[in-house]
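One structure is given below, represented as structure tokens, and several questions about it will come after.
Every protein chain of the complex appears in place save one, which is left out.
Showing chain A:
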């Protein structure tokens, strides 16, 4: 199929803009990252940071007034950005599936979950009716829904939030996609359910040897799940690298700020730190570094010159003029 060394997804210089009345919004501004085979990538950033837009850009589902303006989205070596709508329809669901934030609204309230699962298989497989049904039951069992056969006839409102998200995951996985984009999959769930669902997703992805992009604002979720982390700020990548290194020693002040705002169960911590200020207006970004107005380490150069990505070694890179020293504990 393709070279083993090639990543499953290779996003290069992706630019997605929204042409609104109030000005052009660079929701995604030259973002590059790769997702390896069998790898879980965490895409982290604050609200309005362009995380979800990246997911929709990959699938070619950016609606007017938005537009993917530049960059390449290489999925298994194929550029998705140049594909036609009908080609993309064959990829959506079959090759790349998506799990949404709110399981209360991501299922059609008027169809049984059996019908909704079956629809995916009819669209993306050649199985006959009986085989599809067997597959649906198997899939429901896989995501931990008991009495699957009976449950197929149930409507979404007959399930609890956590159960619905399990169904959503089952629907996403059923056609055997190679990449799952999970957009805040646990944000709408009770905390007690969150970790169950995360573990389930992780196991499903690993068992099927699929890859996943986990979009979230919650570094705690990412640290539990991801292999690689990409931190976004104002539509740009500010830092990326393998999970352990990045969490242990963040190089960008923004990453450090995000980490500092997570409560820790162990160890002494006098106060949770917060990042001062708010995300700047994306229609009117300041010159220089986007983060400088909130950055405790900002210097004159940060106001003049936009920091470019630079490698830190060990697969890490950061876009900061003054990356934090090695050994700066978060």
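By our rule, a residue touches a chain if its C-beta (ideal position, glycine included) is under 8 Å from a C-beta of that chain, and two chains touch if they have at least 3 such contacts; residues count from 1.
The working rule: contacts and distances are computed from a predicted model.
Choosing from "Cytochrome c-type biogenesis protein CcmE", "ABC transporter permease", "Nicotinate dehydrogenase medium molybdopterin subunit" or "tRNA-specific 2-thiouridylase MnmA", the protein name stored in UniProt for the chain missing from the display reads "ABC transporter permease". Within the set A:8, A:27, A:43 or A:97, the residue that contacts the chain not displayed is A:97. Note that of A:15, A:46, A:119 or A:218, the residue touching the chain absent from this view is A:119. Remark: the omitted chain is touched by one listed residue; of A:11, A:25 or A:59 this is A:59.
With the whole complex as reference, residues 59, 61, 64, 88-94, 97-98, 100-102, 105-111, 119-120, 123-124, 168, 171 of chain A touch the missing chain.
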